[in-house]
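With one protein chain held back, the other chains of the complex are shown just where they sit.
Labels run A and B following the written order; every chain starts at residue 1.
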Amino acid sequence: MSKMTIDDLRRILISCAGESEGDRLSGDILDEEFELLGYDSLALMETVAAVGSEFGVRIEDEQIADLRTPRDVLDLVNDAIAQPN
Amino acid sequence: MTRRVVITGIGVRTPGGNGVKAFWELLTSGRTATRRISLFDPSPYRSQVAAEADFDPVHEGLSPREIRRMDRATQFAVVCARDAIRDSGLEFEEFDPARVGVSLGSAVAAATSLEQEYLVLSDGGREWLMDHGSLSPHMFDYLVPSVMPAEVAWTVAAEGPVTMVSNGCTSGIDSVGHAVQLVREGSADVMLAGASDTPITPIVVACFDAIKATTSRNDDPEHASRPFDKSRNGFVLAEGAAMFVLEEYEHARRRGAHVYAEISGYATRCNAYHMTGLKTDGREMAEAIRTALDEARIDGTAIDYINAHGSGTKQNDRHETAAYKRSLGEHARRAPISSIKSMVGHSLGAIGSIEIAASALAIENGVIPPTANLHERDPECDLDYVPLTAREQRLGTVLTVGSGFGGFQSAMILRDVASVTT
Partner (left out) sequence: MNETADMRTYVTGIGLLAPNGLGLERYWEATLEGRTGIDTLSRFDVSRYPVRLAGEIDGFDAAEHLPSRLLPQTDVSTRYALVAADWALADAKIDQDAYTDYEMGVVTSNASGGFEFTHREFDKLWTKGPETVSVYESFAWFYAVNTGQISIRHKLRGPSSALVAEQAGGLDAIGHARRTIKRGTPMVVTGGVDSALDPWGWVSQISSGRLSTATDPHRAYLPFDTHARGYVPGEGGAMLVLEAAHAARARTAPRIHGEIAGYATTFDPPAGSTRPPGLRRAAELALADAGVRPADVDVVFADACGVPELDRAEAQAISAVFGERGVPVTAPKALTGRLYSGGGPVDVATALLSIRDGVIPPTGGTTEVPEDYGIDLVRAVPRSGPVSTALVLARGRWGFNAAVVVRAVPEETA
């Protein structure tokens, strides 16, 4: 499985939760908080479920609460891809 | 003069509670009716626990035609309506049918039948273009669920206002509140009101799985519903129904009817915040409570018991604790509060009516049902939730509340008619 990139996440976010207001997704969003980008917990849950099935990664309920920025998601997914068990 | 509205008949079907007697025994025993799902194989699902009713339509006296025609939720509603009518002692044949109405609540209505028909029509999901050759003649009844109040209306040949109130998880309190308004304004003298939901079906289990609102405590189903407990992790899906005969008070008094309680106040507000999320401050629920108190013309200190929404999700129990403090002030610390969802689960649109039944029976019997499975309070839920054991106490006035998806927040006041001097 190839690594997940910020563009993958951007694409999945838009499909699961729509564009953020004011085109904020287009800039450097790696460390922007989802909440500030306009995505609530529901949007994140839907996105994480889609990320999980696309990249074959299982993300536990408890882990979702800790995902605050796109970097958190990429790190979690790519770590899991790197260390399959 | 204001017309007052009283409950003169009750019918219930809940997990562990087929009928008022069994229902009340369960609630006061502190036992729970939650178990591993048996209506279908729950193993592929995140939450595999539910509160199921042992409902046998044949034993309940429904005819084969009725059973074929009606969705499970409709069957529950009709059976409860018949019980409530019998309990009220009201002779509907002697009554002007135009003065009798129905207000029925349900959140997901015919979900069970929809799913069954879907599987047939789509060949197990394989066909997007469905085959009308295998179409049930009742499919339209499942698409448009207002057949549910129609079926209830036919039990007494009602010809007054008949409607379905579908406000998600506050449907059961709002349907009764709606009926109270109709009797007060004079649109009807008698209303069959209540709610029914039978959502223990794969699609509903899956959609609450997705949002992680239901519990994942699959290894301990009997103790899975834990309102206000520190270890709670979601609600337990349930099915059930409760129906009432609501009557204008003077009408009930003249015929010497047994009166369970008066519904003296009701209000609903929306949080306009989020379809599923709750703000922590409880502002809109508090407003609903205050407005219901105003309508009942009482002060918050008159509340002897609060029948809570208490779903057992992290956010709900904190939200409503905040709402009680905001609306009742210091009295929130004195009023006993309990959640019967700890025992009968959360039957979505039906539970509000089931909780009204519990509130009326609490007044009738002078007993507060406990919150089962409450061993260690969440530090942020720091009120008196009547843990584990029922409490005997004379109750003059009871507050019951509901909260649901879409942002609905509702509150209702019931009071002992005997204690009221008019």
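Just so we're on the same page, contacts are C-beta pairs under 8 Å (C-beta built on N, C-alpha and C of every residue); 3 or more make two chains touch, one makes a residue touch a chain.
Note that the structure is predicted; figures quoted are calculated from it, not measured.
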Out of A:I6, A:A49 or A:I81, which is the one that touches the chain we can't see?
A:A49
Residue touching the undisplayed chain, where the options are B:E248, B:E287 or B:D416:
B:E287
For the chain that's not shown, point to the residue among B:Y45, B:Y260, B:Y305 or B:Y324 touching it.
B:Y45
Extract the touching residues of chain B with respect to the undisplayed chain.
44-46, 97-98, 101-102, 107-109, 115, 118-119, 121-122, 124-126, 128-132, 135-140, 142-147, 149-150, 153-154, 157-168, 171, 174, 178, 181, 185, 202-203, 205-211, 213, 267-276, 284, 287, 404-408
Which residues does chain A use to touch the chain missing from this display?
14-21, 38, 42-43, 45-46, 49, 52-53
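Just so we're on the same page, only the chains that are shown with their structure count from here on.
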Report the inter-chain centroid distance for chain A and chain B in whole angstrom, where each centroid is the mean of the CA atoms.
38
Which residues of chain B touch chain A in their complex?
210-212, 216, 274-277
Touching residues on chain A, where the partner in the complex is chain B:
40-42, 45-46, 49, 61
